[in-house]
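A single protein chain has been removed from this complex, and every other one stays in its place.
Order of writing sets the chain letters: A, B, C and D. Residues in each chain are counted from 1.
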Amino acid sequence: MLEIQNLTHTYADGHTAIKDINLTVQDGQLVSIVGPSGCGKSTLLRCIAGLIRPAEGRIVLDGTPADGVPDNLAVVFQDYSRSLFPWLTVRDNVALPLKQRGMSKAQRREAAMEALESVGLADAGSKYPWQLSGGMQQRVSIARALAYRPSLLLMDEPFGSLDAQTREDLEDLTLKVRGDGGMTILLVTHDIDESVYVGDRVVVLGASPGHVRADLTVDLPEPRDQISTRELPEFVRLRAEVGRLVRGAGETAEQAATAAT
Amino acid sequence: MLEIQNLTHTYADGHTAIKDINLTVQDGQLVSIVGPSGCGKSTLLRCIAGLIRPAEGRIVLDGTPADGVPDNLAVVFQDYSRSLFPWLTVRDNVALPLKQRGMSKAQRREAAMEALESVGLADAGSKYPWQLSGGMQQRVSIARALAYRPSLLLMDEPFGSLDAQTREDLEDLTLKVRGDGGMTILLVTHDIDESVYVGDRVVVLGASPGHVRADLTVDLPEPRDQISTRELPEFVRLRAEVGRLVRGAGETAEQAATAAT
Amino acid sequence: GGDDGSASGGNGLEKQTITVAALPLVDGAALHIGIKQKLFEAEGLKVQVKPIQQSTQALPALIKGDVDVIAGANYVTFFQAHEKGTLKLSILSEAAALTPNMMNVLVKPDSPIKSAKDLEGKKIAVNIPNNIQSLTLNAILKANNVDPSKVQYIQVPFPQMGAALEKDQVDAIHVVEPFLSDVQKKLGARVVVNGGGEPVTGVPISGYVTTQEFASKNPKTSAAFQRAMLKAQEAAASDRKKVEEVVPDYARIEPQVASVITMPDFPSSVNTTRLQRIVDLMVSGGLLKDKPDLNTIVFQAKA
Amino acid sequence: MAALFAASELLGRAEIVDRSYLPPASSVVTRAIELAGDTLFLQYLADTMTAWAVGLGLAIAVAVPLGLLLGSVPAVNAATRAIVEFLRPIPSVALIPLAGLLLGSGTEMKVALIVYASTWPILFNTMYGLAEVDPAGKDTLRVFGFGRLEILLRVSLPSAAPFIATGIRLAAAIALILAVGTEIISGFGEGLGIFIAQAYSVPDGARDVLAGTVWAGTLGLVIDAALGGAQRRMFHWHHARQGGTT
Partner (left out) sequence: MSTTASSAVSPAVGRGRRAARFLGGLAHRWLPFALLIGAWELATRAAESPFFPPPSQIVSATHELWLSGPATRLFLTDLAMDNLLPSLGRMALALAIAAVAGIALGMVLGRSERAMAYLNPLLQFCRAIPPPTLVPVFIVLFDLGTQMQVASIIFSVIWPILLNTADGARSVTPLQMDTAEVFRLSTVDRIRYILIPSALPKIFAGLRLALSLSLILVVFSELLPGTVNGIGFQLTDAQSRSDMPTMWSVIVLLGVLGYALNTLLLAVERRTLGRHRPADGKGDT
């Protein structure tokens, strides 16, 4: 279980990116996070990942307060192209974290190739990241996270550079992975349909500074299906609601508090 | 008028990214380009921008074959974060290209601030790019291109990192800019709705190697409106058609040729 | 090092092989004559020669024991080292003393400088400032009623003196053989001061030196070396041809040059009175603070 | 290159000074080529190159790990800065007599001085290279549970490597200068520098001095070409990325 308690972060330049965020995520849950640009979604994920030490509040993992980077974590960064190593081939990029898993070289390669195949990059293994298109690089970084088989997976707009078809495939892949392995997933997205389609919950953040504006439970039948799920009235309702919330989320925390009363 | 004639490009590693592309864009037109990840959209834009010299074919601008970077060009790169200069403030990033316009320092600053305001970043002018969120950086690079007032604007997934609301605002801004200034715009996007909503035409590329699969004219009334336009039957029809084309576009050029016969 | 012969042999020498660091100068000719004429062999000594470029460079090697003797060691440098305590000097033999015209002050043929007096206020090139050259030249200038403090000494290595003079970078050069002949030949340079003239004629300038530690540990070897050296000096002094024969080999001086250059004197005794002259010059020139005790410095073979 | 040759040929022939003081390039180069057939000279070259190779190798072995340490642990950097900055401006070659006293006058001294002087460029380029590493890469491995040392070796080192290589190229030339320079100044033993020093002390030696210099320059050129080639091969990703596009 992941508990985020009173999380507040202020950057060195004095800008408070998120304020007083509370959130509890059950093991195996997939939580979609949506919110306007600059509202603090990435900051929140970086705090959870232990990459920035929050100014206040804490992250509690399975009952123990986290200090630093949690075990068994994988992250798909928003700035995926910079998180790939240009001196390694695509396959080696994916295989590198697996060293932490104590796998043999052959096992690592195999796992890497499998993950690449699952994101549709079976042929790109021996290329270098800078020989790939933007969307392909993004998929490499998704493959890297999936191959690692984390227990907590943070994804920051992982499908932003992908075409509709590939995007749907990877949404389904994400759902499958969560179903198989009991992985806890936090997924930041700007696509409201997507947030509802893949999420067990949708958390809507408001801006200035970032705060939780709404936390909706998605009650859609499993397994989800790209066509039939999206036609369900509940899906349509939820998506409209999230859309409304996001559009109104540009207002500040104070305004939201007033609105909530 | 922009004419793309028999454009073919093969990268140094032997990979042919695009093959035999022909396309004519009238002045003041906005052409949306869609296609699966890795099909050569960015490669095409880079050829037009004169950043890569195509292996075969040529770009003709207003009747004269282009050699190198065309005049009055602006580009919003897909990898926006790396195209910003971390040692310049956001405002200076936007103002820098205006030096070519022979504007005074004060004019440049003013134009930069105006452009930043139009993308919703009025407050961020004196920050550095690395102090901004991903979506904010993307908007800076859009502001930089708009402030330059180019006659040819190439945008490579310019709204990919933006939330729904901001995205719609910027779509409308793009439409307005095109309407005002007679700017010719090529816009690569993965959002099918967006391609139809902003485009005068939608060009669908197919993959392996990249080729023109379809070139649809969008016959929607002007001015477009986020709510009413999207409700028009013609919009719904076009968007379904583009969707179908993109989904089928993963197949290779040969298959497409067969399908077309 | 030359430790291979350190076990005392039949002839009672503590050390049969002696390593000598030698400069490529005419000064050290006697060493090579001695080797050629087997004078060292006659004393039961094997001499190993290590070529060096400057005597100061061999100083650490001498202290460390990598070499046993330095041939042609510049007295000024070594007396100073002795005074500062970096070395306890022991002189086994003299090498060279000044002779007239072996070291001269040259000017360009068209130079307005005609006499020593004209050097006042002028720039004179010397190889190393504050060393033997300025010391002896100052003495000569003083004897000629010229104020030495009015000349400016500029450091220029011997090989570059010709070029410096030709380019008018200096007004005069103070230069030794074989460069002396060379510059005279190439530029037609004119002598204005005889650098070996009075009052410095016969002043010893270099010797064969070792450390007092070496000498006291190896008295017999040192004595044997000294005997052979004195004979060799004698040979060098008496027959110029013998010097001309060896010089082209080790000093890279062409035979025809060797036959025309002015030779130094090769003193064939070790003599505290003669050495006193250089010491006195150094003290009066401010290069030494006190007069060293030459009796401990000059190696005396025990009978 | 040809321009340099022509310029120096002219300079020599212009006879600003007597020709033997500065011989024209053609005669210097002829002499340099002649030397290639001289076995003693080749032996000297081999001696110099041995000292160079050992010295540079040791310098790399010392400077890269030290640079990694100083560049990644600011506390150590601050603590040692006074020593480092105090030591750096000390002209090692000018202290040859003293160095000779401690280390003898043979190859050890040469190697020690080479290591001393050529450590700095490698050390500094390593430190500055580390400071420039994109934090995004480091964050990535941190997230996957890698420790500081592993991040240093797997991210920081490879991304700083091209700049470290530039440091090594700088050091290679410095090491060569030191090898030859030490020989010239110590005037003792064998090597290219000794050849030059010997020529230096006789009249008409300029031609040999410059011929030796041509050899030193040529060695430098060859070494740099070899290092440049190795650099291009090892860091092809760097160069392809700079030239290519994504």
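Definition applied: a contact is a pair of C-beta atoms (placed from the backbone, for glycine too) under 8 Å apart; a residue touches a chain by one contact, two chains touch by 3 or more.
These numbers were taken from a predicted model, which means no experiment stands behind them.
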Absent-chain contact - pick from B:54, B:134 or B:206: B:134
Sole residue of C:19, C:77, C:206 or C:268 that reaches the chain not shown, by the stated touch rule: C:77
Touching the absent chain when the full complex is considered, from C:49, C:128 or C:301: C:128
Absent-chain interface as seen on chain B, which is shown: 49-51, 69, 71, 73-75, 77, 79, 81-83, 85-88, 96-97, 99-100, 128, 130-134, 137, 148
On chain D, residues whose C-beta touches the chain left out of the figure: 1, 3-4, 8, 11, 16-17, 21-22, 75, 78-83, 85-95, 97-98, 101, 120-121, 124-125, 127-128, 131-132, 134-136, 138-139, 162-163, 166, 169-170, 173, 176-177, 180-181, 184-185, 193, 196, 206, 209-210, 212-213, 216-221, 223-225, 238, 241-242, 244-246
For chain C, the residues touching the chain missing from this view: 56, 77, 80-81, 83-87, 125, 128-131, 152, 154-157, 159-160, 163-164, 167, 169-170, 287
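The rule we apply is simple: only the chains that are shown with their structure count from here on.
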Gap in Å, rounded to a whole number, between the CA centres of chain C and chain B: 85
Inter-chain centre distance, chain A versus chain D - centres from mean C-alpha coordinates, in Å: 50
Sites on chain B at which at least two other chains make contact: 11, 42, 79
Chain D: positions in contact with at least two other chains: 240, 244, 246
In the complex, chain D residues that touch chain A: 134, 136-137, 139-146, 154-155, 158-159, 161, 235, 237-238, 240-241, 244, 246
Partner chain B, residues of chain A touching it in the complex: 11, 13, 15, 34-38, 40-43, 78-79, 81-82, 127, 131-136, 139, 156-157, 160-167, 190, 192, 243, 246-247, 250
Contact set on chain D toward chain C in their complex: 16-18, 20-22, 96-98, 100-101, 104-105, 185-188, 197-198, 200-206
